[in-house]
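Some notes on the structure that comes next.
Showing just some of the chains, left in place.
Labels for the chains are A and B, by order of writing; each one numbers its residues from 1.
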Amino acid sequence: MEKQKTTNIILFSGDYDKAMAAYIIANGAAAYDHKVTIFHTFWGLNALRKDEALKTEKGFLEKMFGKMMPRGADKMGISKMNFAGIGPKLIKKVIKKHNALTLPQLIEMAQEQEIKLVACTMTMDLLGLKQEELLDNIELAGVAAYLADAEDGNVNLFI
Amino acid sequence: MEKQKTTNIILFSGDYDKAMAAYIIANGAAAYDHKVTIFHTFWGLNALRKDEALKTEKGFLEKMFGKMMPRGADKMGISKMNFAGIGPKLIKKVIKKHNALTLPQLIEMAQEQEIKLVACTMTMDLLGLKQEELLDNIELAGVAAYLADAEDGNVNLFI
């Protein structure tokens, strides 16, 4: 029996367009029966944030990061032509017009396809994010867990 | 007989310097007899645009994207020190001074080395790009085709 292929994506970027690319590749790979993991680190964690603000115990710096960073996929900017926030609106318009999926829809599809969504514990600690601020069914893990998955991976990408 | 090695690059970025890096690695891998594919998606598609404007049937949003995005490799900005467009000029000066290859030359070399240059159909649809706006000999394909190449790849990179 052939070994199941795997795709392991590190999502470092907090850009809407880059996160879309990550989730499109991930959903594609899952459709082709890959075991797929997206390891969210640094700004990539923003894609997993719930969009409401939660009362949590935080220090000043962590509160500030929490405020400045976008709460959830729908609030992220884009890497090019952001134009003070108009760019993402245009992209979303174009996505709807062409019946493509928005980032929140791509994330939902990933969860339905049982793609493993991981939040980097070190980043959560540094930026002061708490598990209850993230979507449900997110695993917490560190670089060791990523490497254990990726070292036998077929498609390993840093996005 | 040993299996031919393969290098599969996703070029997501529309930055001149990142596209240069992609094409330098690709041309290097082809010289070492790898089967090489560059899959151009999102802003990376700009590297494949012809530099003249073509009359095409487009909706308003697509026309706008078409106007705002650089037409071809020679018009792309750089990821650092762009300085309102002076950066790319400096880079090109430095390239010429050191007899290195510019991005358009690297793309031409890639085509001569029979590197497979692919344009992502989903992005073309979203941004309203038409095949006649791209250089010749570009294949159109989607994420499934990328995954088929990359899942047995030796060097897979997202740039």
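Things to note:
Quick note on the criterion: contacts are C-beta pairs under 8 Å (C-beta built on N, C-alpha and C of every residue); 3 or more make two chains touch, one makes a residue touch a chain.
None of these values were measured; they are calculated from a predicted model.
Counting all copies of the one sequence in the full complex of this file gives 3, of which 2 are shown in place.
The rule is simple: only the chains that are shown with their structure count from here on.
One finds 25 Å separating the Cα centroids of chain A and chain B. Considering their complex, residues 10, 12-14, 41-43, 59, 61-62, 64-65, 68-69, 122, 125-127, 143-144, 146-147, 150-153, 156-158 of chain B touch chain A. Against chain B, in their complex, chain A makes its touches with residues 5, 7, 17-18, 21, 24-25, 28-29, 31-32, 34, 79-81, 90, 93-95, 97-98, 100, 154-159.
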